[in-house]
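One protein chain is absent from this view; the other protein chains keep their places.
On to subunit A.
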């Protein structure tokens, strides 16, 4: 039984058809990876799920149709969202960024500061002066403060130093033990490490859904769907944004 089900999701922005019918099933446990080449529509898909872009089709979350809901109500159903650009408020302090995300009466600051002790030290620092990795920590921390039923992380390791990538991956893997995660990711080594199931988008459609490791082990399928040989994900992965 899927936690989040997307059927025939279509998005048109300024007359351009970005998504032509995306199908996506996010498992009720573990990490589900959303893969695809740059421009395949991964970020648009999650933005459409969040209600941040106009969309048609059906999005079902935990049995309820959430397609028509405005963004804040989608979030209040229990979806934490860490966007591609991190969505950190640069002028606000770290503490204010976290306080803004509080929805539960008893936010899980213990968990957040255990995972990211740095954020406690930098409580008063303006978030705009943090490093990219630290900003990503703020973005992920905001999703873990509340008792969410799903966390959506859009390319959380993009542009980060390899050491920080490992740190972020560890946190996501740990978070995924208690809350299901939908992970948009280009770093296939990371996907192989923490993802269970995966969906692959190509040209605004779903090209494949199945087990993540099985796909990455199948060199032909990986090359055809992702444009990379799975044994060398870093060197041939195309650069740039994936909007």
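Things worth noting here:
Convention: a residue touches a chain if its C-beta (ideal position, glycine included) is under 8 Å from a C-beta of that chain, and two chains touch if they have at least 3 such contacts; residues count from 1.
As a working rule, contacts and distances are computed from a predicted model.
Not every chain of the complex appears here, and the one that does not is recorded in UniProt as "Branched-chain amino acid ABC transporter permease", selected from "Toluene monooxygenase", "Tetrathionate reductase family octaheme c-type cytochrome", "Branched-chain amino acid ABC transporter permease" or "Putative secreted hydrolase".
Only one residue in the set A:61, A:81 or A:116 touches the chain that does not appear here, and it is A:81.
Within the set A:96, A:118, A:203 or A:218, the residue that contacts the chain not displayed is A:96.
From the options A:72, A:123 or A:223, the residue with contact to the unseen chain in the full assembly is A:72.
On the side of subunit A, the interface with the absent chain consists of residues 50, 52, 70-72, 75-76, 81, 83, 87, 89-92, 96, 99-101, 103, 142, 146, using the contact rule stated above.
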